[in-house]
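Have a look at the structure below before the remarks.
The excerpt is restricted to a subset of chains, each kept in its original location.
By letter and in written order, the chains are A and B; residue numbering begins at 1 in each of them.
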Amino acid sequence: MQLGLIGLGKMGGNMRERVRRAGHTVVGYDTNPEISDVADLPALVEQLTESPRVVWVMVPAKFVSPVVQELAGLLDEGDVVVDGGNSKWINDHHHADLLGAKGIGYVDCGVSGGVWGLENGYALMCGGSVEDVAKVQPVFDALKPPGEYGFVHAGEVGAGHFAKMVHNGIEYAIMQAYAEGWELLAASGEVTDVPAVFESWREGTVIRSWLLDLACLALAKDPNLEGIRGYAEDSGEGRWTVEAAIDLAVPAPAISASLFARFASRQDDSPAMKMVAAMRNQFGGHATMAEHAGEDPDTRSDTSETGPGAQGVSKV
Amino acid sequence: MQLGLIGLGKMGGNMRERVRRAGHTVVGYDTNPEISDVADLPALVEQLTESPRVVWVMVPAKFVSPVVQELAGLLDEGDVVVDGGNSKWINDHHHADLLGAKGIGYVDCGVSGGVWGLENGYALMCGGSVEDVAKVQPVFDALKPPGEYGFVHAGEVGAGHFAKMVHNGIEYAIMQAYAEGWELLAASGEVTDVPAVFESWREGTVIRSWLLDLACLALAKDPNLEGIRGYAEDSGEGRWTVEAAIDLAVPAPAISASLFARFASRQDDSPAMKMVAAMRNQFGGHATMAEHAGEDPDTRSDTSETGPGAQGVSKV
């Protein structure tokens, strides 16, 4: 079949390649003329000669709306637009309504797989009507992994992005789980070869996973992660997951802890901890004798002539 | 080689079988005479005719010390005792010292794999000297999964159980991650077939894992988990993980959140939330008008004759 594909970045470019390998025709558009197949969106639509047309939008979330609006003016009744980006699910309803007013179908599709997707296939979670999904199915089949999993029609419009959002929220907490374990192993002197422990976990354990495999790839290159900063971005979906949890009164302590850990990783100096330190200073916390209990014994001055008891007596 | 194996429960019994399948001789002992190969520990030691002897202890953590003590009186210099149970790593040092005083070696070994280990192999994380580990290596090779992973000599005595403890801490947080995601999907109306979404994640996604596979097995039998109580035990290692994190000043927000969620799951009525409710009652929280903002509109009484403004006015 023919596919129009808008946005040819690292994700979109690889997806064009994977769909073409499956024998389909892909007309790709990007604002970068060096990688674009056509000059603009009207040209893209013009080259899609089969009906119904399917146009896949693979652009950053903030640019989906203008693209959808322009497509609404270019496509015909019965065509289908797929939003494959990381859009917030509530926006899907707006886009479906906008296109639906012209008889154009809409499918939202969460895509997972990163740079590995070109070879391994992309996991796809889509939402929309049975009819609209059916029109896109050959493209889904080309993109998905070869096995029996990796594709789901999760529900009506919005269900695909909602499922992908939750996927990412789970991802945050799983990454945090390994990260906390790694820090703990590294902080303790018990285990002498931490990367070897991680590596061993890849088979037979309860915690074997693809993310563990990736962690091991990273440790193989840099066993102490010395070349990496403890700084983690978040892409929006982790935030939406916690917001959705709050809206639905669903406790999400692990996912939110993971999100907050990312926020904190980007702060040079925590404002909140300034306030904690400021309050401690006010009640003399760091200066009271009794609170020195956990401190370095070198900070105490002792006179030794009075026996073991005296050795324990700090001047402070 | 010959192996003495003490404790033939679900784990130990399957491990006896797997080691035997690899061609080794296993003399098993259990307090249940129906499954035991010998009458008592002296009989077990007697049947181990090769030197050095290797005796694997696979009993609940609280029973390891008396077993080790009895073995100290039965074994000879150069023999090796393996503690394969879920012992706390700090106890390993005591056991190693106790046995070491008689020239008996000690290896601690964390074992993962559950009921699947018989067929798939057990992941093994061990600690001890190079010499002692070498004496046990044929047994480790028999127990471990067939691939290149699944076994690690993590460090000196204690390192095996420490690594297994961290493994379990990570496990808690990964399980919590999927659990929060599942609850959120189920609570929202967006996704109509939650088990199908989980199933689809098994390929191509960032969060594919063995625990996800298990979650899907559970959902295949009981799509809404109606037959399962939201009650989760913890086996000690999650607690030790958080305690170790605290000792080492390592932040562990996701793992501790997962542990606390298990604690809370076992409470019929949370004492802490009684106190929260009690304080709310004191300042009239549930009774103030403004705080009714989020409540069911049915609880307000309104008279409708005065227009839209009046409709918004609650009597409380």
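Quick notes
One rule holds in what follows: contacts are C-beta pairs under 8 Å (C-beta built on N, C-alpha and C of every residue); 3 or more make two chains touch, one makes a residue touch a chain.
The shown structure was predicted, so the numbers you read here are calculated from the model rather than taken from an experiment.
Each protein chain is a copy of one sequence, and the assembly as a whole in this entry counts 4 such copies (shown in place: 2).
Keep this in mind: only the chains that are shown with their structure count from here on.
With centres set at the average Cα position, the gap from chain A to chain B is 27 Å. If you check the complex, the residues on chain A that touch chain B are 89, 112-114, 117, 120-125, 127, 144-145, 147-156, 158-159, 162-163, 166-174, 176-178, 180-181, 183-185, 187-188, 190-193, 196-197, 199-212, 241, 244-245, 248-255, 257-258, 260-261.
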